[in-house]
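One structure below.
Heads up, one of the protein chains got dropped from this complex, but the rest are sitting where they should.
Up next is subunit A:
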Amino acid sequence: MTALRAKSRGNSPENSWLDNENVQALLLFLLSLGIFLLFWEVGARMKLFAKGVPTASLTIKELWYWITHPFYNNGPNDLGIGWNLLVSLRRVAIGYTLASIIAVPLGILVGISKVAFKAFNPYFQLLKPVSPLAWLPLGLYLFRDSELTGIFIITIASIWPTLTNTAFGVAGVNSDYLDVSKTLGASRRRTIFKIIIPAALPNIISGLRISMGISWLVIVAAEMLLGTGLGYFIWNEWNNLYIPNILVAIFIIGIVGILLDQIFAYLEKLVSFGK
């Protein structure tokens, strides 16, 4: 009875929007953000934290400045954050595309053949857990150029998740689909393009998603050593010992990371077909 009444009350127009899960979550989020910022501001003003920690208000002011002045150019050590962001994105785009062009077809080839899968899997397993930054000296030695090295690192970093996911997806295609294709007498080529690749697409896309995440993680670290880009921006501000700008850069890196990830989340949904 009480439950019934509570329910009907919840449905009345005045306060129904408060019962919405999303609204509740948003309110809780805003509340926690407010408390965090307040704690930060008060703590920084009272010098409770380490020396040099900026206040929340100063950081937000800097954030506003950088967002409203993204594209100016006073030489490599004083570049608008927009330029740096574009530099990082360009490196990721080139390296990541290159990696995907290699990883997807190779993954399909390896996944199709049981022998190839068993034979080459040890390489992937060995190379996958290596931090991409370990390749940095090798890249610098090979290319003697920071731009190419950055792209090389991204390529190396983003090849493995796509490759292994594609190979696993292709190797694990539901045998029912293959049986259908066999009973129809479909050619090998038709089976690969019409059955195996579409069936493995969810795996391929999640591989691409992980690879994109890793590229974005790695580019920032790599750029600290390479000059220009968001990573270098952070490194430069560290040399200037100006903490607010470092925090601004972290925030922007996070936001861009979310956006990149969301593109793939959308693609994943597109190919999941009710699963």
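Here are a few things to note about the model shown:
The rule we apply is simple: contacts are C-beta pairs under 8 Å (C-beta built on N, C-alpha and C of every residue); 3 or more make two chains touch, one makes a residue touch a chain; residues count from 1.
One rule holds in what follows: contacts and distances are computed from a predicted model.
The complex appears with one chain absent; UniProt names that chain "Nitrate transport ATP-binding subunits C and D" among the candidates "2Fe-2S ferredoxin-type domain-containing protein", "Rieske domain-containing protein", "Nitrate transport ATP-binding subunits C and D" or "His-Xaa-Ser system radical SAM maturase HxsB". Seen across the whole complex, the unshown chain contacts subunit A at 176-177, 179-186, 190, 194-195, 198-199, 201, 271, 273-275.
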